[in-house]
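One protein chain is absent from this view; the other protein chains keep their places.
Chain lettering (A, B and C) follows the sequence in which the chains are written, and residue indices restart at 1 in each chain.
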Amino acid sequence: MSNAFFSDLLTSIAERGRNLLDGRSWSFSEASVTAADVLALCGALLSGRGEATGAVIARETLDAFARLPEAARKSFFEVLAREFGPDQAQLERAVEAFRLAPDGAAASRLHYMSEPRRQELFRRLNRAPGGTKDLVAMRVDLLKICNEVAEFALIDADFVHLFNSWFNPGFLVLRHIDWGTPANILEKIIRYEAVHQIHDWDDLRRRIDPKDRRCYAFFHPALIDEPLIFVEVALTAAMPDNIQGLLAADRALEHPEKARTAVFYSISNCQQGLSGVSFGNFLIKQVVEELRRELPHLDQFVTLSPVPGFMKWLSSGDAPPISRLEQALRDLLMTDDWLESPEKQEAVRRALEPMAAEYFLKAKSQKGRPVDPVARFHLGNGARLERINWLGDRSPKGLRESAGIMVNYLYDLEEIEANHEAFLNKGEVVAASAVKKLLRGDTRSMFSRQSPSGPVATT
Amino acid sequence: MSNAFFSDLLTSIAERGRNLLDGRSWSFSEASVTAADVLALCGALLSGRGEATGAVIARETLDAFARLPEAARKSFFEVLAREFGPDQAQLERAVEAFRLAPDGAAASRLHYMSEPRRQELFRRLNRAPGGTKDLVAMRVDLLKICNEVAEFALIDADFVHLFNSWFNPGFLVLRHIDWGTPANILEKIIRYEAVHQIHDWDDLRRRIDPKDRRCYAFFHPALIDEPLIFVEVALTAAMPDNIQGLLAADRALEHPEKARTAVFYSISNCQQGLSGVSFGNFLIKQVVEELRRELPHLDQFVTLSPVPGFMKWLSSGDAPPISRLEQALRDLLMTDDWLESPEKQEAVRRALEPMAAEYFLKAKSQKGRPVDPVARFHLGNGARLERINWLGDRSPKGLRESAGIMVNYLYDLEEIEANHEAFLNKGEVVAASAVKKLLRGDTRSMFSRQSPSGPVATT
Amino acid sequence: MSNAFFSDLLTSIAERGRNLLDGRSWSFSEASVTAADVLALCGALLSGRGEATGAVIARETLDAFARLPEAARKSFFEVLAREFGPDQAQLERAVEAFRLAPDGAAASRLHYMSEPRRQELFRRLNRAPGGTKDLVAMRVDLLKICNEVAEFALIDADFVHLFNSWFNPGFLVLRHIDWGTPANILEKIIRYEAVHQIHDWDDLRRRIDPKDRRCYAFFHPALIDEPLIFVEVALTAAMPDNIQGLLAADRALEHPEKARTAVFYSISNCQQGLSGVSFGNFLIKQVVEELRRELPHLDQFVTLSPVPGFMKWLSSGDAPPISRLEQALRDLLMTDDWLESPEKQEAVRRALEPMAAEYFLKAKSQKGRPVDPVARFHLGNGARLERINWLGDRSPKGLRESAGIMVNYLYDLEEIEANHEAFLNKGEVVAASAVKKLLRGDTRSMFSRQSPSGPVATT
Partner (left out) sequence: MSNAFFSDLLTSIAERGRNLLDGRSWSFSEASVTAADVLALCGALLSGRGEATGAVIARETLDAFARLPEAARKSFFEVLAREFGPDQAQLERAVEAFRLAPDGAAASRLHYMSEPRRQELFRRLNRAPGGTKDLVAMRVDLLKICNEVAEFALIDADFVHLFNSWFNPGFLVLRHIDWGTPANILEKIIRYEAVHQIHDWDDLRRRIDPKDRRCYAFFHPALIDEPLIFVEVALTAAMPDNIQGLLAADRALEHPEKARTAVFYSISNCQQGLSGVSFGNFLIKQVVEELRRELPHLDQFVTLSPVPGFMKWLSSGDAPPISRLEQALRDLLMTDDWLESPEKQEAVRRALEPMAAEYFLKAKSQKGRPVDPVARFHLGNGARLERINWLGDRSPKGLRESAGIMVNYLYDLEEIEANHEAFLNKGEVVAASAVKKLLRGDTRSMFSRQSPSGPVATT
């Protein structure tokens, strides 16, 4: 019952932010602002005056920054990078002290003396109502020009450091997104969906309203109306092998109480300003927990994932040398009409399956990790590569990126810890034996619906 | 309207925390736990395994710590202090790099290389449901024994650093506390009131339920059911000069629409584990804003504050040499029966007033700041010392600490910034002229109800 | 603060209803249901068994009714009309007693003895979770066939009586509908808009999201997710004279703080099952109150209303005999190309203005009330007819219904009581003098923007 009390807390936060946004546009004079103006305010904020006035100067600073012309923002960041570092004299003393006696106390002092004043600036800016949102937006501005000035990376490191602290998973709130969610949130779900586009409100409704569909998002109490990341889930009888069937408008509804499988078929980050702050791992695990609590019959948690890097890798020099036959098939593939005849399809399939297995199980980036970014994400979370689905995505994008191949990653709660460690420490890609067999050219069971016989690790 | 959506967010947080608390006591085996067990879990949490399992290991670690016997906690902290610092080799390389080229990039690298692994540990522990609360409690455990081992100060510095980031005022929520507040919160208001004790629920009700009384508290979204700091406010016609009248059960009610003055008569911090994280300044300013919005007629924001250090200072060697007359009066004061006769009262008053002015305006600590901690707080916030109230607090505590003297600090929004800077930069104690005159021995207008003629700064 | 406690109350209601709706489809066997089955359940509900089992039989009865084939519903209502009236013997005794001694006690007894058992049945059905919604739906079923059997009017009278009691304005809740409102509510706003169609979600957003637009709806705590009635409001500088300009996608935004006029341009009832229960009057007055509180600068509350009956009246025999010139113009009007030339427009205008004034000020229905239903509503609420707007609605519907004429009704809070009484008791149509002059053929000031010189009553 006391939840009601706490539920009011966030109402307060939200109102504070909203009042602010309402007021801002009128309260501000129309005169132009320069980088020097904003920097002067930053200086005041870091000085004693900032202490006394609470959040007022912080608010003014952020408002002034928002009105800076683009070019002036670059100037602003340049000064931020160069003149808002640590106090050089103090830092040098701390360095010398550490060299004389490199103990814990000296290291600690070194740490605090080397903190760039930018960080304290950002913390003070965050005191403003709506400050967090504005700081995330400020980083978006920075990222646009981050490559133009080397020192901008220092500012960005400070942003990432602070945001990782502030957006600690312990502070995030998981929300079920459904047809009763406010329209302003749903509008952002439509906009931010990055994997399988949501075309309009009807399409959205098909993804969140039926009983066998779920959508969950992480929110942060200080970022009103803004999902951070969301995942779309389908409840099905068995592990699905293609996305068009899963999303078909005329598909049969699954009774959620009878579903055995939860399929994570789309995960999208929403905040560019929070790139480098990782939420996906926690989101998936918290949603698994939530679903198990609600639907105890669920016993299989899988993804239906794209393979965004496959075709690029195939056409790059990184793929292994291939036979003339394979080359011919790949030429065929490029012609785009191979889908029209079963014979061509079958020929392509036979050529591509082993390549896909190679791509997942053997191909490595320069850092020695899987080439595919989605694979890195799920394998890094402790999932195993469960199945390669031939023609899992027949959309133009799917055919272009991966010749239509999709994969399932399986989250087996008993194994994710071991899988994760094997992946992290030894670079092992844990995969089902069927995937492994494919590598050897034995593709018989590959695209069938039979459940694979068990995990096989491949280094 | 969408506030409702966000108000649900915190409900989720609260429930998550509460489920956890419910479950914890049964879910845990009764076997004893050692510091080594907890440290092993900390190690796992910092390793890859912690990544994979989300919040599970974090939760186990905090649960295990909670079951550590007291002695084992000390052992745990010792290892934490000594072995969870930064990576020494990397740090030394960063130091050398900085010495070769002491630029921003090297300083930044130095900063991140010198971060103690404790901080990352605390951030990962915070991922557990209810983690923030447990970390604040862990610091309480640390503070109890902080003096026993020098390196414990390093851990504490890390706690303070993180808590200052996490409890940034931008993340706090101001709540009006009234008779409709959940009992579990009100119970804590009773318990944490540190200035003028709340005796029971009836006493509490007299402070929060009448229309001319207010109470506001800061909450943090991740600390369910826990006020961080609260302030009690009385709405009055004029600036009050004594606390007993203000709190009398049979006082006349003031119509809030007619009140001109808001009196902050008690501010209490609630969380020992957050000492060193400062909320009071922001609380007062946000409450002033809130009250002005609701009651536009209010035009005076003052405190009625204790003077906790006066008698101690008076009896210490720090007070200035005094005449034999004054000495006699002070002897009288010690006899405790001076309150019984008007003559003795008057004699004491004449002797003490100049001393009180001296105490506030001239006396300095070794750091050159006012001796009185309450004065340091309000003057540091930019308030000015408005009036010294003779016999403002006739309670045993009031007489013991300050011979019954109380003071009003005035928050004049037009001046707080200038006051604050004068105080911070030049050590000026901004005070009303009446207080200043008192110093010169001219006490005629001092304890009258007349409003003072204006501020006078005294160095 | 305790609002949070109460805000939880409705959450409970909503959940109860929703759980029910979820469960219903599975919990019920698929066997067919007959009117006799439902009537048997009704009997049980009215007997003692209904008392004992709380809401269970009520729920079963409503579920069974929902599964009745359409024809069976008619049979069900026939029995309800004929056999669920009052106890005839008791009623006759009460009649005789009243005749012997027609005092208050006898009248009271007569009243309670004559209550049809249907009413108690409906009250008991309402005990079921979700019962209110189902009863409103049951009346929709009844209304479809109400004309087929004379006695059905008796059932309907009982519904109307109960719903008027249950949906008492004191139990309704006014909600601001905006872009943060849950999508399932907004979807219904789109669907139920009856005056100026909302074409899609973008169109909806233009009506509720901009700062100078508002939408308010009444809800009842027991009817989850269902608006009862809503009104759309535009904040403008002056009283508008046409709807296309008001709703134009590219119109200039009005700053809400500067707007002087609130325009109610669309009011739609949502629940067919609640026809005969009047909400509009209360809605308008509560919204006026709400707007005045929020925006004290508003000093004019008007409608921009359609004239749905004008053309029908004009072409009926009810309109007054007209001259040959007028006849020619009306013929022109029917040709539909008069809009294309200014000359023809002007000719039509001159002919139609006096007719419109006649329509509003003189024409009466058989009951002696204004012919126009919208006029009856607003005049009955105490508004005055403020202006007739030539070509206020150029949409096909507007041209078809009223040759494009729209009107403004003005809600002057000082006068609504007197206006209402004059209208109710004496049949007076209170109208601005400009409208009145139009009647006399003096149309000079009619369609100008000048504010009319004052109200003139016309009998």
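Everything that follows uses one rule, which is that a contact is a pair of C-beta atoms (placed from the backbone, for glycine too) under 8 Å apart; a residue touches a chain by one contact, two chains touch by 3 or more.
Note that this is a predicted model, so its numbers are computed, not measured.
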The listed residue (C:R67, C:R93, C:H161 or C:R251) that touches the chain absent from the view is C:H161
Out of C:S114, C:S275 or C:S395, which touches the unshown chain?
C:S114
Which one touches the absent chain: B:G43, B:G180, B:G276 or B:P308?
B:G180
Spell out the interface residues on chain B facing the chain that's missing from view.
1, 3-5, 7-8, 22, 26, 179-184, 186-187, 201, 205, 211, 225, 255, 257
Over the whole complex, note the residues of chain C touching the chain we left out.
1-15, 18, 48-49, 51-55, 81-82, 85-86, 88, 91-92, 95, 98-99, 102, 104-105, 107-108, 110-112, 114-116, 123, 126-129, 131-132, 150-151, 153-154, 157-158, 161-162, 164-166, 168-171, 173-175, 181-182, 184-185, 219, 221-222, 224-225, 281-282, 285-286, 380-382, 416-417, 419-421, 424-425
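By definition in this document, only the chains that are shown with their structure count from here on.
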Chain B to chain C: how many Å between their CA centres?
57
Taking each chain's centre as the mean position of its Cα atoms, how many Å separate chain A from chain C?
49
Chain A and chain B have mean C-alpha positions lying a whole-number Å distance apart equal to 39
Touching two or more other chains - residues of chain B:
1-5, 7, 175, 181-182
